[in-house]
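Data block below; observations after.
Left out: one protein chain. Kept in place: all the others.
Right, subunit A next:
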């Protein structure tokens, strides 16, 4: 494990309002790529332990740690500005948890800051419910000297039943917590946690606290929930949104799920988030349709409208521009004379012109399909590899008894399978990435790396198809191939990550 506290300084500069929030977290970076940076110190600086260019610094937190972090920040601000922790929490939420900024704002303009944050004028005394003679609740219009009522510092007083009902609805139905405002008409005051504590109890109060923690994570750019099902961990990584053009911040949760801290999608290195989204969208719109179009249609030689041949006759009339042409040779129908159903005019001039125009538009479709098919092939293969491994796993027990290997010793298959999955995931995204790359010298290096990784992966993948009894003999070979795959992957990722960081890639799209 390395924890080089300086690494992030070159990608983020703590300057404006929202960007300084994580600047005080020097504790970042224990926990992380434990198993990924083994054995590749060949081109690293000999004097300094360094992270691979494609890796980022991050920390995995459990829910209790997140809550503790939140409480610590509240306590700190509370102590500095001399407000109760509940009000300090409202202030912090308002300032998106940027402690320094909030403290500074409060010290410079205490009243205005409190007002804008929805705290309002601070008065002494703890929150209690009261019975006030002549009280009339503005919500239910119940009145009487014995009606228990509550008001925050803004003095909008309502009966406890209505107040409670209001809070319950906000928490239960709208999932609100830190943004619930006073029920008074037009009042912007935030209902602080002290008021909620006083009025609510049991399950609903627990839910309120859970929602508070959740908003805390949602509010902070450096925190992100692990998207894996049932995982409650939070990953702390300080790569900023604006850096996502240059970095693909991939993290691994304590539950072992690897995902992108920028967009929560599963690991999509080397492609940056924006391109990934563009690609996914394109595939959703296009993939199946494109295949069908490619197989069943041609473009009108004059207006390029896509045409499906829906009858047997080769005499086509474009619906749109009324151009008449032959489906077989794409030439002008007029040139066909009377040879109606038997096109033998393959070398007609107009036909070859039309075919070259068509070839152009087909080429762009073919280009897309080239990348798409390889992308989806790796996706598919990763699934098959996994299925195969699951079958193998069952037989690992029998391998243990047959070959006398211990459980620990057969774990090499597990390692190999994991590496295979990871490499296919990377390969898959290299194709989406390549689709958007404009050709230059760098893309050639990239394609070489891609090819090397692909070959390494296929070689390892083959091993899994061997009969079970042979696997034991192949252990050393499989271990070698696994290490080689991992190495090729890191080489490819480092190359792309470095070029991305330095803005070396040129793309064929704006993003």
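The working rule: a contact is a pair of C-beta atoms (placed from the backbone, for glycine too) under 8 Å apart; a residue touches a chain by one contact, two chains touch by 3 or more; residues count from 1.
In this text, contacts and distances are computed from a predicted model.
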Name of the absent chain as recorded in UniProt (options "E2 ubiquitin-conjugating enzyme", "DNA replication complex GINS protein PSF3", "Ribonuclease P protein subunit p29" or "Mitochondrial ribosomal subunit protein-domain-containing protein"): "E2 ubiquitin-conjugating enzyme"
Listed residues A:127, A:160, A:187 or A:483, member touching the removed chain: A:187
Touch criterion as defined above, residue of A:166, A:325 or A:389 at the omitted chain: A:166
Options A:116, A:156 or A:475, residue touching the unrepresented chain: A:156
Where the unshown chain meets subunit A, residue by residue: 138-142, 156, 158, 161-162, 165-166, 169, 174, 176, 181, 183-187
